[in-house]
Each structure stands twice: as structure tokens, then as C-alpha cells.
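Heads up, one of the protein chains got dropped from this complex, but the rest are sitting where they should.
Labels run A, B and C following the written order; every chain starts at residue 1.
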Amino acid sequence: MTGKLMTMAEAIRQFVPDGTTVAIGTALEPLIPFAAGHEMIRQRRRDLELVGPISDALFDQLIGAGCVRCVTAAWVGNVSEGLGHCYRRACEQGMPRDIEVRDHTNFSIALALWAAAWKVPGLPTRTLLGSDILTTNPGLRHAGDLVEVDAVHPDVAIVHVQRADADGRAHAWGPLGITEEAGLAADAVIVGCEELVGSEVTLSDPNRILFPETKVVAVVHEPGGAHPSPVQGHFKRDHSFYRDYAQQSRSAAGFESWLNTWVLGVADRATYMTRIDASSLRITKHRPSAPADYGDE
Amino acid sequence: MTGKLMTMAEAIRQFVPDGTTVAIGTALEPLIPFAAGHEMIRQRRRDLELVGPISDALFDQLIGAGCVRCVTAAWVGNVSEGLGHCYRRACEQGMPRDIEVRDHTNFSIALALWAAAWKVPGLPTRTLLGSDILTTNPGLRHAGDLVEVDAVHPDVAIVHVQRADADGRAHAWGPLGITEEAGLAADAVIVGCEELVGSEVTLSDPNRILFPETKVVAVVHEPGGAHPSPVQGHFKRDHSFYRDYAQQSRSAAGFESWLNTWVLGVADRATYMTRIDASSLRITKHRPSAPADYGDE
Amino acid sequence: MTNSYTPQEMMVAVASREIRDGDLVFVGMRLPILAYAVARNAHAPTARGLFEVGLMRDQPAASFLGTMGDPPNVVEALWATRMSNVMALMAQGRVDLGFIGGAEVDRFGNLNTSYVGSPRRPTVKLPGSGGGADIAILSRRWVTLMSHERRRLVERVSFVTSPGHGDGTPGWRKRNGLLGGGPVAVITTLCVLRFPEQGGEAILASVHPGHSVDEVRAETGWDLKVADDVTETSEPTSSELAAIRQFDPDGFWTTASAVTKG
Partner (left out) sequence: MTNSYTPQEMMVAVASREIRDGDLVFVGMRLPILAYAVARNAHAPTARGLFEVGLMRDQPAASFLGTMGDPPNVVEALWATRMSNVMALMAQGRVDLGFIGGAEVDRFGNLNTSYVGSPRRPTVKLPGSGGGADIAILSRRWVTLMSHERRRLVERVSFVTSPGHGDGTPGWRKRNGLLGGGPVAVITTLCVLRFPEQGGEAILASVHPGHSVDEVRAETGWDLKVADDVTETSEPTSSELAAIRQFDPDGFWTTASAVTKG
């Protein structure tokens, strides 16, 4: 299969129209596809439904930019700093618009994606019993001694990984959160990668390939595309960037200013990378994994 | 944690008493823990419940040796040769004893283990609709438009892997079948390995670690422990050994003779390995995977 | 063009023609592994193979496979994963074609691979479903391969391991909630049977060279319908045979001795 390699702008234009249900930020704190989120903002995408476990600032930015109709997630905020101020303004004041919130727990959102992956209406669980989350999300219901978690079916999952080839075989490592189930549940997957490699690299280790390539519709070579989130082997987390975002986004005006500086006033991720101090974040000490021997004869 | 390293004889003695529910052969055709199975036979284990997807000859041997009370599996036979003759004798003639058969499909046995792993009574699926398997296994039931698959909870899962350390961090590669879910669903895991390595190898790649080490109760350094099944990077499949087994096990007397030659008359796997032509099966051409960089600073 | 080929080679050649370019094929044990290899290197260059052991490939393995889990099948694999992930793709309707081996098939394409006789005390205990029932229920369309014997092609199987078109009434699968389309063909050592698109009973579509409609009907356990346009099955081409022999150099699967397996 060919023709999957494209820019982030092309990938978002082709595969994330208004109203799309998008799973993003599925590895929790690491590997968050900020570059993809920023491109959605630049393209003024509207009425998205965002699906994720915890979202470390990215959902807050998309909500603040008015891209979002509905959030299906366990936690939306800023992990090292606390509340999501745009999320607050949207929920508390309908600003810039009202959003629907479908609360989950981390476990239940994983199960909701497994349900979609296995094509069943839902899966049972023992979490959520006794929680008022059952009263606000109609997709979670008491069923006898258990809770039934309705399937959540993303149109597209967007991931950022350490390396991928042009056919969409993606290698990621470190904690993976709900990345695998999101890719299996989604109709299509957009892969952003730090390194674009040949298939001799990806196919040398098929156990590390995250998804079937048949799900992958776009491959974007986007170094730094997860900043300010960490990428094992490539980038440390930029804690101060999260702090500055938290401080500036406390007011709507501050958020607008932040958005102009870091998203709307930036052509693409390559330009963005020239504006951060990437060298101080770059991981330079290598820790290669022991090879697995796939020999067959 | 220490003290997990032991011989197969010790591991079976300590962790597989009569009546144990044992998940084994979970990677389907490769990595079948034959050495563990043979040790169960030598120790005259009785009333086992075997759990697996397809079983390539190992279940047949355990059944023929009279170790088994119940089989919970999707397929029991000899993949390259056909029927399981001991399985036939047990089911058709109660020889050497009657066994209970709880039929599954490959998908449903995986789901039954996920149910146990997630501590729910069962999981729904769209497979099995229209199959008479629903009429013979009470753990599979119509429920509306779906089938409910009851949890299957092994006492112990036994796996053979390419490498592990003494604390039970196991690396396996190649297709994994239902190995991961079996380990998570089981109360305890016994790991046999081709190579016993230091933790600097296993912890260099935590994504390749199959199970939480807290589940692993025994680590057995057992080179060749999967023969005649294949082990990526170590051994090819010994097709003729499967053929010979199929031919000899056609009669009960032939099976007894096979058992004496290959199991009862053999002290342990090290001795067994001296009796096969291991060199013709050994994989000698290496295909190392590309390393993943786990660098953090 | 050679005229010499075994019944198994004929079956593999016919099976390979069921694979369309671009198909995601759920490849079962034994002959289907060869059928995928033949198709991929001929008319279906972008067909992918999915193996329940937990593999996806876009090309045949470089050496002989005794099972789908043999080491050569992992080299250059596109994905090595858990079986349940492979099943997820099939449940989602992403598997275009599946292959299932059968011990017994009936008029409506239902397969028995579990019990001949009573399940409590069977005359023959067969190995079971494996992934067969999953393929039968969830793949978009599927094909079965078997030796053509009167005891194997029966009016109704006594035990439905892998449901075909059920009782043969139109829409049986949909009414019973089965997601996939069901069997489209039975490829035997003598002929090819096909099913109408909406289900129903098997119809004799083509007879392999050297065999006759009468012979096929005599070896079939029900009053077999014959298509108006019944034809002779096209022989394996020399390139098909070359491919088969490349992937099964010793005739492990495709010589007379292979018939005795089981």
C-alpha cells in the first residue's frame, strides 16, 4: 500500500472533517499528538467529539479553540498543574461554546474501546459501582451487580509514536495507556512519528507494531509532534511549558494570546519547533533494548 | 524477589497439584511447554483441567497418560497430522478414563480468559451464534442477540518463552495467541525459558515483558522445553516428530510405548534433548530486531 | 501446461482463485496456507493474510510451513499480536474471505468438526472448532475444503460446529444474528459446490477434470442440485502448480500420502 505519507495538514483535512469522533492522547501523559491537535485548531475544525483517558492540556486547548462538541474522557486538565481552565469556562459558562461531557473512569474508557474493537454493544465491569458518574453518562448503566459500559467507537484515532514506516507500521514503547484498543476500535488511524524508517526496521520486530497497517490511513513524519509531552528516547516532558500554559489560560484573553502565539501564528510543527528550546528537552543518552532474535532457519 | 528459580520437577510439584486448572499451549502452535507437560505425566498428576486454544499434541499426550479430568479448549489434535488419537479414545471409549469436554472457539476461549482477568462473570460476543457448541458447553449461553462467555479462571498458566530472568520477567516474541490473557487470568504463572538472562536484558525492554512479575511463581531454565514445537530464534518445528507421534498413538499400545520412550523413560528435559537431533532443528541464522531507545535524559 | 497434478493441488489452485486482489484473508490450517501463497504471487498481489495464531502478512513465508506458527511465517510479518486482536478485525467485518477445513459438511454448508454421533459418547471425536466457528460466523464470506466422500457430504450434519446457511431458509443467518455472509463454496477433491447469495443449499458448479456429475452425485449424501451451467473446473495452470510446489516442495500437503492425515 502506498500514498499514506502526507503532511499533518493533509491528514487532518482528509480524515478529520467537522463532527469526527477522535481518540487522541491515548498513552495518557506521554506521546500526546499536540501537532495534530494544533492543526485541527488551525483548520478551524468544529463539533469534534474527543475520546481519551486523561488528557494533559490538549483537550483543554481544543475546547478553548471552539473545536469540540463533546468530550468522552476520564479526566481533562493539566497533569502537573491542575485544572483545565478552558474546560472550566466551557462547562461553567458555555464559553466559547457549550460542550457535552460524557464522564468515564480510566478503566471504563478502555473497556468502551474494547467493546467497539470486538463489535459488541458493551462490556461489563465492577468499577463505577457507587459512583455518581453513572448518573451523568447514559453510556454507563447499572446491570445487576455490574456496570455495563457502552461501546465507544472513534472514527479516527490519532497517535504519535517513536517510529513508523511509510506503510503505517508503527512502533511505540513506554507505557501505552489505551493506545492499542483505540487503534483497534477506530475506523482509521493517523500515525505521527519522530522517525520515518524503512520497513526493514519495523518488520524486524512485528511484535512491536501497534496496529494492523490496514487501519492506518495516514503517516506523518512530524518530529517533535508530541511537545510538550514526553517521548521515550527522544524528548523529556517540558514541565515549564505546561506551567506557562496553565497560567496564561486562566483567562479567556490569556488563552487567546497563547493560542495566537503557539498555534494560529505558527504555520506547522516544523516552525513551532524553531520556537522552543528543543535542545534542552532532547534526550541524548541512549538506552537501546536488547534485540529479540526473529531467526527462522 | 528471589527463590523463583527451580527445576521443572520442583515447579510442577509445588504449583500443579492434582485437580489444578492449567492453561498451557497458549501461543497455539509455537512455544508449547511440552517439558512441563511431560513432567506432569512423570509425576502422575491426576484430575487436571486443561485450558487452551488449539492444542498441538500436548493435550492429547496428557489425556492419554490419564492426567486429565476436563478439557476446556477450542481444538485438540495434531495440527500437521490431524486427529488426536488419545483424545478420541478418551471421548469415544473412556480410555484411559472419561473426560469432560468444554468446547470453545478460539475467540471465545480468549474472551473467557479476559473475563477472568477483569474479574467479571463473563463477556459478550457475536461469535458462536448458530453453533451447536452452545448446546454442549454450559459456560456459553445465548443472551439476546449475543452469546455470554463465562469466565475461565486458571489456577496456573504455564508458558515457554525465549528468555526470562530469575525474577520472572519473561520476554516472548512471535505470535502470542492467548498467552497474555492466560497469564493475567491465572492466579500464578510458571515460566520456562530457552535462555536465563540477567535483569539488564529483560528490563532493557519492559514493553516486551509478558506478565507482571508478581504473578510469576516459578522460573525454569529449560532449553528445548518446547520441542517439538517451534521457538522463534531457537528451534524449528519438528514436523516428523509430530508425524511419528500421530502414527504411534493410533493404538493405545503404541501410545504407551511412545510414552515410555519419550516421557516415562526420560529423567528430565536435558536428557530428552540428548535423544533428539537438536542440531538439525536449531535455528542458526540470526535476525535481531532493531533496538528501541528507552533513553530518558 | 502439465497434465499431472494431485487432487490436493487441484483444490489449492481452485481455492486460490477465490482470493481477490486486496482481500484480507483469514488463512486457516493446511491447504489454505498454500492457497494464499499461490494467489498472492499471481492474481492477488495485494491480498493480505491474517492468521489466528496472531499474525498478518502481505506475502507468503519464504520457506515451507507445517503450521501457521512456524518461524518462517513470522519473518517479515506486518503484525505479531494476540489472537483476540485478529478476531477483533474479523468481528468488525474486515475479513473478506475465510477458509475452514471440514470433516463433514451438509447441504446448507454447515460444518461439523466436533462430534460424529452423540456428544456424550461420540463414534468419532473430532478436534473441534479451533477458529472455524469464528470464521464461519464473522468473516464476510468463506470457503471450505474437504475430501469428497459420501460420509463427509451429508444431508444434515448431526452437530453444527461452524454454521453455514443453517436450515437453508433464506435469510437464516441474518435472522439469527450472524454478522458475516456465510459460505460461498465447498471445494472438494471432485468438484466445486456454490451457494446462492442469499443462502440456501449447495449447487454443483463445476466438476474437476476426470470426474463426472454422476460420480459427484453418487458420492454426495443428498440429492445434489446441479447448476444449469455446470462446467468443468479449470485445471491448475503451470504457474499455479509451480507456486504450489515452491511452497510445498516435498508434497507434505499435496501428495497422496497427505490424504491419510487425520
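As a working rule, a residue touches a chain if its C-beta (ideal position, glycine included) is under 8 Å from a C-beta of that chain, and two chains touch if they have at least 3 such contacts.
Quantities reported herein were computed from a predicted structural model and do not represent experimental measurements.
For the omitted chain, the shown partners it touches in the full complex are A, B.
Checked against the hidden chain, the listed residues A:38, A:215, A:236 or A:269 yield one contact partner: A:236.
Touching the chain that is not shown, out of A:39, A:167, A:181 or A:222: A:181 (per the contact rule at the top). When the missing chain is restored to the complex, the residue among A:75, A:245 or A:262 that touches it is A:75.
Considering A:44, A:97, A:126 or A:275, the position touching the chain not shown turns out to be A:126 (whole complex). Only one residue in the set A:104, A:119 or A:215 touches the chain that does not appear here, and it is A:104. Although one chain is hidden here, its contacts on chain A can still be listed: residues 27-30, 53-54, 56, 73-77, 79-84, 87-88, 90-92, 101, 103-108, 110-111, 114, 125-133, 135-136, 145-146, 173-181, 229-230, 232-233, 236-237, 239, 242, 246, 283, 287.
The missing chain lies against chain B, touching residues 1, 117-120, 169, 180, 184, 203, 206-207, 209, 211-214, 294-297.
Note that only the chains that are shown with their structure count from here on.
Taking the mean of C-alpha positions as each chain's centre, the chain lying farthest from the centre of chain A is C. Centrality annotation: B (chain centre taken as mean Cα position, compared with the mean over all protein Cα atoms). Inter-chain centre distance (chain A to chain C, centres taken as mean C-alpha positions): 41 Å. Work out the mean CA point of chain B and of chain C, and you get 27 Å between them. In chain B, the residues that touch at least two other chains are 111, 125-126, 146, 173-174, 176, 232-233, 236, 283, 287. Multi-chain contact residues of chain C (touching two or more other chains): 55, 70-71, 74-75, 80-81, 84, 87, 91, 179.
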